[in-house]
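Note that this complex is displayed minus one protein chain, with the remaining chains in position.
On to subunit A.
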């Protein structure tokens, strides 16, 4: 579909960031890689402004929580190059103790609410964000409800436990 092959994107990123692009995979053809909090701003800026790649469209920012991992929180960016019609997915993993990551609002205004939503649900602190307050949940909420430790329902309920379903 895309006019630029995934391998070419990887080559360009590696040339620029000297092999600091990790864990490259292509689930269903969508190039996915990991990078670090130190590099994420530069990687996003490079992808956005590179005259060949032109990932000028920020599709989405979200997060995921893997409580059993050391770096438990993953921030996930989906970028889209409208001219080349190709997408990439970038992941940055950070710890729950230090959930800081630079904001993308300096590159895209649209990142503002996406980051607020991610902060609201996962407690990820986007440093440099102009107005990082809760957006969908009530203001006086004290927890970050999409983290895995928060149950959907009364934790004393046992009738919906997975072991009843063979898992």
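To be clear about the criterion, a residue touches a chain if its C-beta (ideal position, glycine included) is under 8 Å from a C-beta of that chain, and two chains touch if they have at least 3 such contacts; residues count from 1.
Here, contacts and distances are computed from a predicted model.
Undergrad: If you had to name the missing chain as UniProt does, which of "Predicted lipoprotein", "Peptide/nickel transport system ATP-binding protein", "NADH-quinone oxidoreductase subunit D" or "Gluconate 2-dehydrogenase subunit 3 family protein" would it be?
TA: So the chain that does not appear here would be "NADH-quinone oxidoreductase subunit D", according to UniProt.
Undergrad: For the chain left off this view, which of A:15, A:97 or A:152 is in contact with it?
TA: Of the listed residues, the one touching the omitted chain is A:152.
Undergrad: Have a look at A:23, A:49, A:85 or A:127 and name the one touching the chain we're not showing.
TA: Going through A:23, A:49, A:85 or A:127 one by one, A:85 is the residue touching the chain not shown.
Undergrad: Quick one: which of A:97, A:133 or A:158 touches the chain that's been left out?
TA: Touching the chain that is not displayed is residue A:133.
Undergrad: Tell me where the left-out chain touches subunit A, residue by residue.
TA: Interface residues of subunit A facing the absent chain: 1, 27-28, 30, 32, 56-60, 62, 64-65, 76, 78, 82, 85, 87, 89, 108-114, 117, 121, 130-131, 133-140, 145-146, 152-153, 160, 162, 165-167.
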